[in-house]
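One protein chain omitted, others in place.
The block that comes next holds chain A.
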Amino acid sequence: MDPIWYIVIAVIVVALVGVGVGVGLRQRALEQKRRAEIEEPTPEPGAEVEPEPGEEPAEPAEPVEPGLDEPEPPKSRLQRLRARLAGQNNALSRGLLSLLSADKLDEDTWDDFEATLISSDLGVGPTTELVDTLRTRFKVEGVDSPEKAREILREELLKLVDPTLDRSLNIRSEGDDPAVCLVVGVNGTGKTTTVGKLARVLVAEDAKVLLGAADTFRAAAAEQLQTWGERVGVDTVRGAEGSDPASVAFNAVDAGVEQGVDCVIVDTAGRLHTKTGLMDELGKVKRVIEKKAPVTEVLLVIDATTGQNGLIQARIFREVVDVTGIVLTKLDGSAKGGIIVQVQRELGVPVKLVGLGEGADDLAPFDVEGFVDALLEE
């Protein structure tokens, strides 16, 4: 007999025993949880550390040393980036416009519209839903002018991107411990670059930042991060290549507590969500950090070119490290990152930041209305 059969059998047996027992255990666990919930009220999640009035990090962070880059202040950055998003040769906005300017909304127009949405990686589900809603609303509300149509479209798009989600970043320290931001994602989405840009944003806001290079796997990743840090005068805590990322992360946070910084940003190695071992490692990184200080923000970096796989990525990363926000990078290309709509809807994790270019300051907060308006702009 071939060993392959053994493998197939092995998988099946594990399935048989695993699923049976697993489900049994799960039910038990659920029951226990329920029991526990009845017995004692859940402790307040927010009451970790009370800020002590005397030690508030109110003193301004040290001014950026001369000779360093001066990061752009957030205000002007936002305007510039919004202009960039809108000014593009934007397939989505073109498609929507042609839809609105058509005299009669016939099947072909709707088909084109649907195609435009699908081409922006929105996914079949949300697209069909949006098209159906629009069709119904157009019919019911008797749309007679492009302005009216645009209004409805804007409303529905807004609803889709959900402006009610809390998109603020928890990366300023409250109390003694510094805020800790863990940046995760699959390979090549731009994690290290995002960490570098985020550090600049914080420095521009006069916060004291420390970087942790917990990407000990990829060749020269720590150097890359250090280069980013040096440009704005931020220190980087790093370990030897191939060392345990959790220990590097711990050291970084430890140093952060000691130096009394406002925020420690920990960069992790890119990992495909299908690699169980690597995902376990990531879980460990977070657990180990939390021995020192609570992780206040876990950012998942997703590349705007990512297709439907992005949803699976987000789901698994959320299971492992409880992602609290998404950074959508490379939005300056021709891809629109429509996948985040599905990610937000299904997982309830909001997009908090967008990366819009190669420039060091091309990172901006995600602004729903601005995003939608930019799509609809002529």
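To be clear about the criterion, a contact is a pair of C-beta atoms (placed from the backbone, for glycine too) under 8 Å apart; a residue touches a chain by one contact, two chains touch by 3 or more; residues count from 1.
Everything that follows uses one rule, which is that contacts and distances are computed from a predicted model.
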Choices "ABC transporter permease", "Amidohydrolase", "Spore germination protein" or "Signal recognition particle protein" - which one is the UniProt name of the chain not shown: "Signal recognition particle protein"
Contacting the left-out chain in the complete assembly, out of A:121, A:281 or A:361: A:121
Given A:178, A:310 or A:370, the one touching the chain that is not displayed: A:310
Hidden partner chain, touching residue among A:136, A:168 or A:187: A:187
Identified contact with the non-displayed chain, of A:281, A:297 or A:332: A:332
Touch residues of chain A, complete complex, unshown partner: 1-29, 88-89, 115, 118-121, 123-124, 186-190, 196, 217-221, 223-224, 227-228, 241, 272-277, 303-310, 312-313, 316, 330, 332-336, 338-339, 358
